[in-house]
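Removed: one protein chain of the complex. Kept in place: all other protein chains.
Chain lettering (A, B, C and D) follows the sequence in which the chains are written, and residue indices restart at 1 in each chain.
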Amino acid sequence: QSKTLTISWWGYNGEKMNANIITPFKKICGCEIVFETGNNADRLNKLKLRDGKGVDVIYLTDSFSQLGIEQGLFQEIDASKIPNLADIYELGKAPQGKYGPAYTIGRVGIVYDSAKVNPPITAWGDLWRDDLKSSVSLPGITTTAGPLVVLEAGKHGGADAYEDTDKAFSEIEALKPNVVKNYNTGSELVNLISTGEVRVALAQDFTLASMQAAVPTMTWAKLKDGDIATLNTVNIPKGSENVELAHQFINFILSKEVQQAEAEQGVDAPISTKVSLTPDQAKIWTYGADMVAGLTRIDYAKMNAAKADWIDRWNEVFGQ
Amino acid sequence: MKHFARWGLTMPATIAVVVLLIVPVAITIAATFAEPKGVFAPYVTFFSSGFRRAVLYRTLEIALITTAISLTVGFITAYVIAQMPGRAKSIMIVAAVFPLLTGVVVRSFAWLIILGKNGILNTMLISTGILSEPLSMLYTEGSVIVAMVYLFVPLMILTLVGVLEGIPRDLIDASASLGARPLMTFFQVILPLATPGLIVGAVLVFTGSFTSYATPQLLGGEKQMMMGTFLYQRAMVTFDWVGASTIAAIMVVLTLSVVLIMSRIARRLNPMAV
Amino acid sequence: MDRRVHPILAAFAACVFFFLLAPLVIIIGAAVSDTTYLTFPPQGLTLRWFVNIFEIEAFRTTAITSLQVAFLGTALSLLIGVPAAYAINRYRVELPRWLSTIFVLPILVPEIVFGFSLMKSVTIGLGLPIFISLLVGHALLILPYSVRVVGASLAAFDFSVEEAAISLGCPPLKTFLTVVLPNIRAGVIAAFILAFITSINDVSVSVFLTGPGISTLPIQILAHMEQFFDPTIASVSVLLMFVTVGVMAVVEATLGLTFLTK
Amino acid sequence: MTVSLTIDSISAHYGSTQVLKDLSISVMAGELVSLLGSSGCGKTTTLRLVAGFLQPSSGSIKLGERDLTGLPAHARDIGLVFQNYALFPHLSVQDNVAFGLRQRRVPQQERAKRTMAMLDRVGLSAFADRLPSALSGGQKQRVALARALVIEPPLLMFDEPLSNLDAKLRIDMRVEIRQLQRANGTTSLYVTHDQEEAFSISDRVAIMNAGRIMQLDAPEVLYRQPANAFVARFVGFENLIRMKVAERNGALVVAETTGGARLQLSQETFGPIKDDFVLACRADGLSVSRDGDGIAAVLGTRTYLGRAYQYKCMTSAGEITANGALSDPLETGASAVLTPVAEQCCILDPED
Partner (left out) sequence: MTVSLTIDSISAHYGSTQVLKDLSISVMAGELVSLLGSSGCGKTTTLRLVAGFLQPSSGSIKLGERDLTGLPAHARDIGLVFQNYALFPHLSVQDNVAFGLRQRRVPQQERAKRTMAMLDRVGLSAFADRLPSALSGGQKQRVALARALVIEPPLLMFDEPLSNLDAKLRIDMRVEIRQLQRANGTTSLYVTHDQEEAFSISDRVAIMNAGRIMQLDAPEVLYRQPANAFVARFVGFENLIRMKVAERNGALVVAETTGGARLQLSQETFGPIKDDFVLACRADGLSVSRDGDGIAAVLGTRTYLGRAYQYKCMTSAGEITANGALSDPLETGASAVLTPVAEQCCILDPED
């Protein structure tokens, strides 16, 4: 009886995942592969209800994988079983302690319609500009990028959002007139952009292509204070019954071959330093040592601790 | 034998609800009374927040308005459909079902196109000179209600057509022959006789709109936050199931009360209504 | 009740239908737009978003699961719900009033909490297989339609007709099937449609009841939308409408459309 | 406010089947006219047309000077007792009866008074708070009656309003209806299948057949001198005997049945007799005696009627039904002689 590896992930782009990862990996491991699909929250909640059982590998964005770690749902990784770790950017190797590595990298920044926003946006603080009244969409506080707004608001007010939360939220209050509506999903953002409801958004880079398809003048702002890094991680839940296989799988997806294929086909930005892309292939990704070096890193442990309070305050600011 | 019929027929469904719903949900909600800070601590916390109370009132308000509008609009439409000859009637019923087949995301996109700043309605109003500036129709309580009514009117229609068809023609004739003008016949005969359907529709719409979260989030935004969204945040984002269960318990008590009040009103209109 | 309708009412109903159907034009337009995002009016015409549904394997498998769950779940809920609705109306005097109230609970408890509790107590607690708990969860979620919508039709049913059948030697179950059911057909069909659609659209409860290897179409659609913002979602809606029209055409050809009403 | 009702050559259809054909009836102000006719002949349909629930395909209906055609049902101010009662199931007996008064904005107090008074008349005061579903058939029917009577409209129509009542109650109700109708001068159209009821309650009776009026006359006239064989049969002339005059002897006429039996009839009692005629006799109109002049018969089954015995009699003119006295029962198989009794017989023209 062959083993079955159960993978929990989002579930989009199944065809490419099959071709690039699943089929070749099955050949290597001689095992069956089964998926559990859904968004971060759904899958992590279910994993918690199952007390960390039922899944061998779980894909999450970094804020949720941090949550999983805090809930004690994952086991530590045996780095020795993942030789390909050596080839990935430093920030992805052990982003949340001894738990799972990142397998792709992205960034949060500002996009704007260069045809309508003048002068161009060049810093986080530009979001507060008077000429952007009723032009902006922020990510909802419950999304990956939402809490980053709080951090940037703190910075804009000259404070640390963790230390002086009041300051950060008074800055958000000040930002409110510029906000048309906050979005909760990528598709919602794209709709807001394509219908002209908003011209400026704080967004993750993977939405850029779609926004540009709708409004070709959408531009990724070159922020002098830098974009923020987001990582998607892979972890092994503590109840995994195929720990060996899980390590083997993680090692496989970090391999140059997989990373190269995924990047070329527009699935995920590479975290492997071995991948090389043409400028055209690279333009939609967070790619290259320079760009990676310029990214700000988030302490998700700290952020998750503050999040419940932030959500309440955020609700009160935007809900009145 | 008779007793078996009475209770036996309801038994499978009753057991299903008790075992699969009441007990599991009671267990979940029971956790809210086991907080270290005190038996009712989570509830005290909830109600001491002005913002939370505001969300609760808003939710109640939106659900009640949605129910009232859906009830009226759905009833009148169902009434007209019920008078149609058989074929036209069926086609209209099927047409009414279509809105239910659309996913929440595309549906909200459609309303974005209609109600948006650059939307069809604004464009029309401006080009006809009625407006000089686009109106902000989206992200208001109104847009949430419109979108929910859109979803619940078909449900009302579907529930009511059958009930209205079941009203014997003779009773309407009898009413007319006693001098009741159509409007009076409507209020004194058709309406009471339709209450079994109306109450079902009202309950479905009220509970549906009271617990909804995707539609208010997409068309109302955070300004129109409702209890469902609130609950969703607690449960799915912060993993605070106690907080979420507290909200759920409050919602259940409230909706149940409203449902019971509705049933009471229905029985006053028609003592035969269950 | 074939009668002339007051013109004001007719005009009102026409407006309601405009209100209900106009947004569909936008959705249909968006579904055939040759763009990678939703837009209206459509820019260019394409059917590739429809083709997409059939080409992506995850859509196919989850659609099958969704259809199975919706059909079986609706059948299950009618199977236990209709007898309850019948008893509540038939023995109106003898049965307590609260009995009908407990059958609204499944839609009254917020879905997430329902799904969460069900997963905790039933799927995990009782160790039910995923498909079974998904099915059971859906059947329960849509039970209110089976009980209450069918019940509304039964409220107008003249039970002396049932006694007539019984006095002619027809056993109770057969009486129900051959005499009661045909006369409450409109209610049962309405309940079926509402239940089926609720099941096939459900996300919140399914989120908890799906698991490794088993997912439903709405969840798969949301997954797709994590990464793609293209009109596939619109074409799924349109496809569902076409399927409905197709089903109606079959009903018309076999039973006649008037079958749907009284 | 006493007005006449004029139904002028109306036709009516359900879908494509014609139910009424050029039907005309006029009811004078304050008059009560009964419609009597076999099941399915169109009585209910006629009332529905007048009430406005159905539109005639041609013809007109007038109440006094007012043309009802085109007037909506609720504006016609016509009381109607429905054949199937059509009680409002959601309203108590009292509220059912008060319904029409409420529409007329009769003040609450007077409404309650009139409602209770009417319930009293129909013997249902004790049932005021019941729902119709908890009533017996006859009780329901009386509620339907009370509901129409209490509004005291200028035109009342009754569709077999007493069919589910026992004999005594039927007579009581009949008297109540007639009293109210007279007192208020209410023009009334009354459908019944009970001939005695029709004859005792009506000023005039219309005999209907297959959507047409066969005869519209005062009860006595109908009863004694039906205009045709249909009406004759309907009013109880069970035996229609085809005859030919064989001899004339001044006022006396000797006529022969097709079977050859001879009868002597006087034109003084029967009126003028043509050569070819039909002798119509009720069962009571042929006395059954052991011997004498008349049509020879052999007696068949005997039925006890309460006030008499009824015999099926085999004669040369076919089967004849005749009644014999209680005091002198005859046995099946016995021979007897049937002699016409003038008051219970009449002379008709033959129809072909």
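Here is the rule we go by: a contact is a pair of C-beta atoms (placed from the backbone, for glycine too) under 8 Å apart; a residue touches a chain by one contact, two chains touch by 3 or more.
Not measured: the values here are computed from a predicted model.
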Of D:Gly37, D:Gly79, D:Gly324 or D:Pro340, the one touching the omitted chain in the full complex: D:Gly37
Omitted-chain contact residue, chosen from D:Glu31, D:Asp77, D:Glu152 or D:Asp284: D:Asp284
Residue, one of D:Thr6, D:Asn96, D:Gln139 or D:Thr339, that touches the chain absent here: D:Gln139
Given D:His90, D:Arg147, D:Arg170 or D:Arg204, the one touching the chain that is not displayed: D:Arg170
Subunit D residues touching the omitted chain (full complex): 14, 36-40, 43-45, 83-84, 134-139, 141-142, 159-160, 163-170, 193-196, 199-200, 219-220, 223, 233-234, 236, 284, 303-307, 326-327, 343-344
Hidden partner chain, residues of subunit C it touches: 93, 158, 160-161, 163-172, 174-175, 179, 182-183
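As a convention for this text, only the chains that are shown with their structure count from here on.
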Other chains in touch with both subunit A and subunit B: C
Most widely separated chain from subunit D, with each centre as the mean of CA atoms: A
Which of B-D and A-C has more C-beta contact pairs: A-C
Distance between the centres, which are taken as Cα means, of subunit C and subunit A, whole angstrom: 36
Distance from subunit D to subunit B - Cα centre to Cα centre, in angstrom: 56
Contacts with two or more other chains, residues of subunit B listed in rising order: 105, 109, 113, 182, 193, 235-236, 272
In subunit C, residues with contacts to at least two other chains: 38, 116, 120, 225, 233
